[in-house]
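Here we show just some of the chains, and they stay where they sit in the whole.
By written order: A and B. Residues from 1 in each chain.
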Amino acid sequence: MLIIMHPAASKEQIENVLAAIERQNLTAHLIQGVEQTVIGAVGDSHSIGKEVFEILPGVAAVTRISQPYKLASRQFHPKNSIFPLDGFSIGGEEIAIIAGPCSVESREQLLQTALAVRQAGANALRGGVFKPRTSPYVFQGLGEEGLEYLAEAREQTGMPVIAEVMSVAQVELMVKYVDVLQVGARNMQNFSLLRAIGETRIPVLLKRGMSATIEELLMASEYILSGGNQRVMLCERGIRTFEIATRNTTDINAIPVLKSLTHLPVLLDPSHSTGFSEFVASVAKAGVAAGADGLIIEVHNDPANALSDGRQSLTPEKFAVLVKQVKAVAEAVERRLAPIVH
Amino acid sequence: MLIIMHPAASKEQIENVLAAIERQNLTAHLIQGVEQTVIGAVGDSHSIGKEVFEILPGVAAVTRISQPYKLASRQFHPKNSIFPLDGFSIGGEEIAIIAGPCSVESREQLLQTALAVRQAGANALRGGVFKPRTSPYVFQGLGEEGLEYLAEAREQTGMPVIAEVMSVAQVELMVKYVDVLQVGARNMQNFSLLRAIGETRIPVLLKRGMSATIEELLMASEYILSGGNQRVMLCERGIRTFEIATRNTTDINAIPVLKSLTHLPVLLDPSHSTGFSEFVASVAKAGVAAGADGLIIEVHNDPANALSDGRQSLTPEKFAVLVKQVKAVAEAVERRLAPIVH
């Protein structure tokens, strides 16, 4: 860490900082500048908060040099992490496509959609059963009944299933039914939930919070990894900005940035990151061109009657077109789509 | 709701929308524009999601006219809600000041700080025992031990105590110890937690998420209110913007906007909304001048040795100066500080 002193910091304040550095078992290096002094604190500091130094009298600012995350970092684990799922893997050369409805609404809706997305080229099935809704007055998901339909859909299609977990209390139930737990954007910093998932051994899809920095996303993954659960996939799903033409702003930069910082697989959710079905295919292609390891896409057998997020859902027909287009782009960047289960 | 059709929408698509409006027991009104058609859907629509219409073929956009929240709205409850606490009340003419350390770190630290802030003019004591920390490697709070210290501090000072709850599992424990539950910014849309708190009858301080809109904050309060818990206080604590000179950007506009939209009390947390102790007093005064009903401020008996957020904590001496300054501003806007307990 670099500790930048105020121009007016006294000799005593500087010595006080040097003593604090020593107490943390770090080594101090002094740079006497023209206007101010900078002190480097050298040693393993990933478990030391910046505030330890920030609050010392005379300190103007503290800059962390090394990354505050460790298990997620590419420095710690240089090769890509590759997680096998049923019949395919995520994080390697193959690009996986997860598709399905925003919410599981009925047995029929789910099974129809599941068969349709499998036929169109999906590798896994998504479907929410506990729904985080802004309003308490609208449809909140089918709960355990929905989990049973997901299990049935897996049986019928052979595809692994993924659903969002919203609280610690749901974890135990959900791991019985689903292959991958999703942590939604609103819960990215629900640290109790992250710790509980860290204690399971089920793969996790961790979505970036709508105003979380890339570093905070990696720190959230560190909560899960440090619990011993190694199979974390990260997902860019759009961030909140001033632009109102789309529901969110797809941070496409995040894809190559994450791939450079971490060994974990990186997916893109172009349905949420745009919010409009007509822009999903363009942004899905962009994600794969930028280096994403997978896509998660909302598809509904009848979007006009969806109980949530219908505006951004694709019909199975449009999804099939998207898969073909994504396949061409994947090959252009020397990758390939994951094989479809049968 | 207003349903704006695409310029190219067909007659059939318009009729389809009219039928959907009828199915929702709303009444349709047609406006035939030069370029496009707009359809008004009149009736009680607060429990109908916009997506019901957004996904219909030919629909360009849907605008909600009436507010999506009800119990929180000033239309529903025109007078200010006033909640009595020990010896004072929040939401009326009195301005309450809640102060204390970011984290409860030890019995001694808490009791010293509690006595100091009471003497300086605080009405209630804050102190975190379960801490939401970005990194899993740093101090996470004392847990139940900290709650015991809070109870002891209340005993000794007579001040009500407030602490943050991070998960549904903690609610039962915490209501035994604290007078007010705080929901932190990162949990503002942790809907499981909001529902659980809605079922208690303990006052709640609900902090705005760092990228939550004012409407989303009101919708989050609606989750608690609709469970039957009427005593929700809202708290602006800074939003995330591009500006990096401060930790967050205090959305001072939010205070008069919230006061116009809701009957619930509105507080400001200038410690988090600025992130630097030297700016806290200026922004605290601004908050009261803008109409806030209270302040929540971090004070530490020894900020230089705080285990978290020391950079934004005031010493008891600086806090005492702040209280005097805030008192003068409160009187300038024809209010008064809440009386101090003895």
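As a convention for this text, a contact is a pair of C-beta atoms (placed from the backbone, for glycine too) under 8 Å apart; a residue touches a chain by one contact, two chains touch by 3 or more.
It should be emphasised that the depicted structure is a prediction, and the values quoted were computed from it without experimental measurement.
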| item | value |
| --- | --- |
| Whole-complex copies, counting every chain including the 2 in place | 4 |
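Keep in mind that, in the parts below, only the chains that are shown with their structure count from here on.
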| item | value |
| --- | --- |
| Gap in Å, rounded to a whole number, between the CA centres of chain B and chain A | 26 |
| Of all residues in chain B, those that touch chain A in their complex | 46-49, 51, 54-57, 68-69, 132-139, 166-170, 186-187, 189-193, 195, 209-211, 216, 219, 222-223, 226, 240, 303-306, 308-311, 313 |
